[in-house]
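Note that this complex is displayed minus one protein chain, with the remaining chains in position.
Each chain carries a letter (A and B) given by its place in the written order, and its residues are counted from 1.
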Amino acid sequence: MTGAALAALWSHWARNPLQLFTLIAGLALATALWSGVQAINAEARASYDAAAATLGEGRFDQLLPRVGETIPQERYIALRRAGWQVSPVLEGRLATPDGSIRLLGLDPMTSPGGLSPVALGGEDMDLVSFLSDGIIFADAVTAAQIASVVDLEVIVDPSVAPGLALTDIGVAQRLLDRGGVLTRLILAQVQPKGLVPLTELAPDLMRRVAQEGSDLGRLTDSFHLNLTAFGFLSFAVGIFIVHGAIGLAFEQRRTMVRTLRALGLPLRRLVWLMVAELAVFALLAGTLGVVLGYLIAAMLLPDVAATLRGLYGADVAGSIRLRPGWWLSGYAIALGGTAMAAAGALWQIARMPLLASARPRAWVMARGAGAARSGALAAGLLLGAGALALWGSGMVMGFALLACLLTGAALALPLLLRIVLGICQARARGVVAHWFWADTRQQLPGMSLALMALLLAIAANIGVSTMVSSFRLTFVGFLDQRLAPELFVGVEDAREAAALEAFLEGRAREVLPVLSVETRMAGLPADLYGARIGMTYRENWRFLASDGPVWDRVAAGEAVIVNEQLARRSGLWVGGELAVAPDVILPVIGIVADYGNPIGQAVISEALFQRLFPDIIATRFGLRTDDADRLRTALTSEFGMSEAVMIDQKDIKAFSLEVFERTFTVTGALNVLTLAVAGFAILMSLLTLAAIRLPQLAPVWALGLTRATLGRLELLRAVVLALLTAVLALPLGLALAWVLLTIVNVEAFGWRLPMYLFPLDYARLGLFALMAAVMAALWPARRLARTAPGELLKVFANER
Amino acid sequence: MSVRALVLALCLLPCAALAQGFAGLGTDADGFAVPQPNPRFDFPADHGPHPDYRIEWWYLTANLTGPDGAIYGVQWTLFRSALAPHSEEGWGDPQIWFAHAAVTTPEDHFVAERLARGGIGQAGVTVQPFAAWIDDWQMAGARFDQMRLTASGPAFRYDLALSAQGPLVFHGEGGYSVKSAKGQASYYYSQPFFAVDGVLSLPQGDVPVTGAAWLDREWSSQPLAEDQTGWDWFSLSFEAGTKLMGFRLRQEDGSHFTSATWIEPDGVTTAFPDGAFQATPLEQTQVAGRTVPIRWRVELPEKGVDVTVGAVNPQSWMDVSLPYWEGPVLITGSHRGRGYLEMTGYE
Partner (left out) sequence: MLLEIENLTKSYPSSDGPVPVLRGVDLSLDVGQTLALTGESGSGKSTLLHLVGGLDHADSGSIRIAGQEVTTLDDQGRAALRRHEVGVVFQQFNLIPSLDVAANIAFQARLSAQADPTRIEDLARALGLTDHLRKYPEALSGGQQQRVAIARTLAARPRLVLADEPTGNLDEATAGEVLTQMLDLVAETGAALMVVTHSAGVAARMGRRVHLSGGHLA
């Protein structure tokens, strides 16, 4: 019985391969976009972590030579024998015919956890060979380069940063011909009790503190969050396609369902068979989708990798591996999406009385009946979104708001379009125009799912590009403000600091000591900064809110500036009062944006700071100069400062700006992809409608319109619908951006991004959307224009 | 002993060894020297390393008492593991060193681990004067029977003076200790007569302590038979001044291979072959997600020993690269006293 029922159910798909294709392709595309974006995210993160781990940058404090480039190995042994948990690193350049590569030697026995090539912990790699035979890890390109100059086993490990080769420290010393020396030591985070201080043990070494919660790292989190949201929206677009395909298939199989039940197939079994059938399709489509997603990610990844490389100044591996997690999430999303899309249809089948009319209602018309219900639901959801925006709080609320907003808008779309088309019809002059609008309106129910998909695609694109672009504008301003000094230098102690200040007299335009202390303000952990107020602060700092001559009053020790995080978390704003020290309460005079910083900050004048914290001296200085290179040279050759303690801000700025250019490339590519999926939805709708359309078009043709004209009008119809949808998507996209920037971002990162508008971008997106619609409508329109008259005449004849 | 070899080897060969069971360890002695019966020791040279053997350790456990009568356990172990049967200067040295240190109280168990390469001076053993060290951990003195022992971890450090009150004792047949019916063996001697005096630095403060320590020296190249899965090792010091070293090697078929040495207060030993010594778990507990016996019945009928051995701190888990259980024990029954218990291979 089951076999026969399955055969009957399957026969529908065999006779309607297009529907089957739509279903599978739609689901696969939805899954692909989702898993592609996830893949990019996961891979970028994993690569970053691996790269950061290999270099030990950021996570660990390091010891560097104060003078010269190397540390004698005995110094390392002495520190170990004194109990200090340090691990040796030798870094150098290895010449190859294709340019030099960075060779990094590590000691796996002492390096802090996770600080070794990823593959070294793997199942097929053993430490013994690494230690005794000498093995080199590098990415594929670098591996090939090394192999030409080194006669050692080279293992390709995509997690190693491009241009970098990792090996045992002993091997590195041999290859670089630098026996007995090291270039730096990595300090483990946890050290034993009661050690002799490093300053006593190794005065010739300088400690570089780990860059905890790197400023720029926060920005990537935000970037990843955006991409995740984007992936989800893309999936939603795909689900509309699936919903349409499943709805149509079930509608058309009503007769069969009745017949099967009349023949004695229990309803429960039938429903389960259909569920199983869909599950098989979902798994199939899920597999396709994950593979497709992988391809998308692989295609886009070089940009993502480059993005992150820009961000961190180096090292993200440019390749991608299929991770089990993607498969799981891909299948989950495919099955979940199918379940979501099919639940309604299955429910109807389950509820349908055996003797109900099994005549397949015209699918397009049937949809119209639910319009009122959808409208009511849409209104409810949009009201809900409004309520959440007004009274909701928290990250989950932010996403709930997004969900309400998008679903509500999608459901409202057919209704809105219906109204707009009605107005057009009423105002139409010519008879053909009149018919065109009326007919377009009639197509609406059949097209609405595809149009909803398009709406979401455009809105998502508008939302995400607004966010990314706003981000860039804001961030560039922020960089100018915060990275104004051309050069940053570090010193060790008060004596050196004083000497440096004396040395810089007349050599630097402004010397800005970085004075800070970790403290608690307004009951929150926060950093208090003492600023030497001069032109740099006055010219470059922009305030989110301020009152009066900010810098004059701060300089006079009469006011304090706080960052947005502190302001928002403590509920302080301009005019409020902040206790910067137990008995020093100052009015807040300015709120400053502070992107990429997790904790609160407050700024007072250097003089006040020194009075409050006389023990704290500045060991980092920002230097303003017109000739950074000359100052650098002077500092190294005359003052004797190590290159390692100088940071050129030009590079950091350039990297950061590049990030956003790359981000644009990725978002741009994703834009095109989502619109392509929406275009696919339109194509499938049009092809599905084509058969139903003939009775609607034949009379018009018989009354004197050529098939070519009808074809052109068909194309025009798609364009008009896409255009209207795009216009309606604009406010939705902006609302989406607003939610992302002012609600989700604040919840996630504590700061609110100002929202800027980019009309040209929106116009371009609209154009893309129209192009997608035209591409989708081209083939159906052409097919219509070439329909044989006989086909059209059949409509009128008995033989139909 | 073998447990410790296992720890080391698995550290170094994380998955290969696991995949092959312990076969690789027990049989692959290519190029390495293998212990032979009737050994002739040469001191002080034999207190130092034997790089042509695969594995070796300096293993000290101490039962200590504070001024208020509180009891403490201290462990200090330096392992040597050779990737190849030779040693050389520099990073190319195939000798790997690692060490575990622990302080156990009835409530706490502090553990630290160190790893080092040979050939660069970070770790090693010299004999005259004697020094065994890794980083700042050290067991050193002008002579082997007068030494100072130090180690530190994030939450503890200790500094103890060791003073031998008796002679070295040799296990098995004059220091040739058989580990399985198939003949796997090691060289094994001990100094079980150290008196200890020193200070433990713990989170709650410094504690002056006194007590007794037992130092094991052992080296081999193939300590385990293929079918042996783990090891329960006892070093027991009775109030009468007699001591008992006994171990039980667990075999895949559920049977055991046992061995024991009875030590008179003057250092005279009696070695007992497989079967004479018996250890039976009485109570088990959950430690780090595994079930581990923490109370034992230990019998050596020939010497009238029928005692219960219970852990001072059941959670004496050595959470190191390859974890095991090691901690001080209290002895009741036919004899009373204190000692140390080591258990490994419990999954």
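Keep this in mind: contacts are C-beta pairs under 8 Å (C-beta built on N, C-alpha and C of every residue); 3 or more make two chains touch, one makes a residue touch a chain.
In this text, all values refer to a predicted model and were calculated from it rather than measured experimentally.
Within the full complex, the chain left out of the display is in contact with A. In the complete assembly, the contact with the undisplayed chain comes from A:A698, out of A:M206, A:L270, A:A378 or A:A698. Across A:A147, A:V672, A:L687 or A:L793, the residue that sits in touch with the chain not pictured is A:L793. Residue in contact with the omitted chain (choice from A:R178, A:H434 or A:R712): A:H434. By the touch definition given at the top, subunit A reaches the unshown chain through residues 430-432, 434-435, 438-439, 441-442, 695-696, 698-700, 702-709, 789-790, 792-793, 795-798.
Everything below uses one rule, namely that only the chains that are shown with their structure count from here on.
Centre-to-centre spacing of subunit A and subunit B amounts to 54 Å, using the average Cα coordinate of each chain. Within the complex formed with subunit A, the residues of subunit B that make contact are 12-16, 83-84, 90-92, 94, 96, 98, 112, 115-117, 120-122, 133, 135-136, 152-157, 201. On subunit A, the positions that touch subunit B within their shared complex are 73-74, 77, 80-83, 85, 107, 109-110, 121, 123, 126-128, 131-132, 168-171, 173, 179, 190-194.
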